[in-house]
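Coming up: subunit A.
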Amino acid sequence: MLAVRRAGVLFAVAVVTVGCSSSSTSTSPAVAATPLTVFAASSLTKAFTQIGQDFHTANSDVTVTFNFGSSTDLASQIQSEGTADVFASASGTAMDTLQSAPGVTDRTNFATNRLVIITPPENPAAITSVNDLARSGVKLVLAAEGVPVGDYARQALKSAGILAQAAANVVSNEDDDASVVAKVTSGDADAAIVYTSDVASAGDTVRSVAIPSAVNVVATYPIAIVGGSAYPDQAKAFLDDVVGSTGQATLATFGFGPPSG
Partner candidate 1 sequence: MRARLPVAIVALACIGAAFVLLPVFALFVRAPWSRLGEALSGVGASMALRLSMEVSLAATAISVIIGVPLAWLLARGEFPGRNLLRAAVVLPILLPPVVGGVGLLAALGRSGLVGRWLHDVLGLQLTFTTAGAVVATTFVSMPLVVLATEAGLRGLDRRYERAAAAMGGSPWYVFRRVTLPMVAPQLAAGAVLTWARALGEFGATITFAGNLAGRTQTMPLAVFEARQVDPGGAIVLSLILVVISISVLVALGGRLTGLR
Partner candidate 2 sequence: MVLEAEIEVRRGDMTVVATFAAGDRETLAILGPNGAGKTTIVETIAGLVPTAHARILLDDEPIHDLPPERRPIGIAFQDGVLFPHLSVLENVAFPVRARGARSRAARTHGLELLDRLAPGIDPGAKPGTLSGGERQRVALARALAGTPRVLILDEPLSAVDVSARADLRALLRRTLRDFDGPRLLVTHDPIEAMTLADRLVILEDGRVSQTGTPQDIREAPRTRYAADLVGMNLFAGRLTPLEAGAGELQTADGVVTVPWPEGIPVGPVDDVLATLRPADVALHTARPEGSARNVVQGVVEEVAVVGDRARVRLASSPWLVAEITSGSAARMAIGAGTMVWASFKAVEIHLMVERGPTDTL
């Protein structure tokens, strides 16, 4: 049993180390570094991580820590726990819920995102258009209702007039867009609806099929300083960065559209 214990300890250590490497930016052991907490929609993961690193290079006295997740989830966390300085949401509705409590300031739309269909590279179900999603037997994965990209997807399917048939094809309701993408990259889903920014991140691990603009949904992303933040100045600086040219350029490389649509 000693060998097992040793192996077990090694594995536990490895796992804890891996599990603990969060999405926080690496910090130089600065003495009086200001910790800035940014809650952002999971679709912003790669873009904001980059923005955070660039921000820290420019402002070495500020350390940005991110919490990525579904916007609805994050909004309720902010309401019950506080501790966020900045909130960047994938839907206006999620931001709206914070309007009264704890309140937000400097609310600005900073990016847009559109929806796109993705399939595994070999496209096992031969999906070539949005109407193919209505074909019976297609394994479709969406984010759950209540998650912004899940609601947007259903909205688009409704506009395309195939919501009922497509809903019958749904095999899994995921918690956020990253999980949806994962089901496609593993090859288990035939198709899914996610943001175009997710495609940019996924690269050639997925194949994309465009959704006609007539039925597509434009998701507008607002960012705001959370009321009660302990570091409103640094929060404003970060917000300005995101809305300003450097942030916008980064967002564009990751597949986001400009705030005006």
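Candidate selection criterion: all candidates are chains of the complex that A comes from, given by their letters.
Just so we're on the same page, a residue touches a chain if its C-beta (ideal position, glycine included) is under 8 Å from a C-beta of that chain, and two chains touch if they have at least 3 such contacts; residues count from 1.
Keep in mind that what you see is a predicted model, and the values were worked out from it rather than measured.
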Which one of these touches subunit A in the complex: 1 or 2?
1
Within their complex, state which residues of subunit A touch candidate 1.
3-4, 7-8, 11-12, 15, 19, 70, 72-73, 76, 120, 124, 139, 141, 144-147, 170-175, 179, 182-183, 186-189
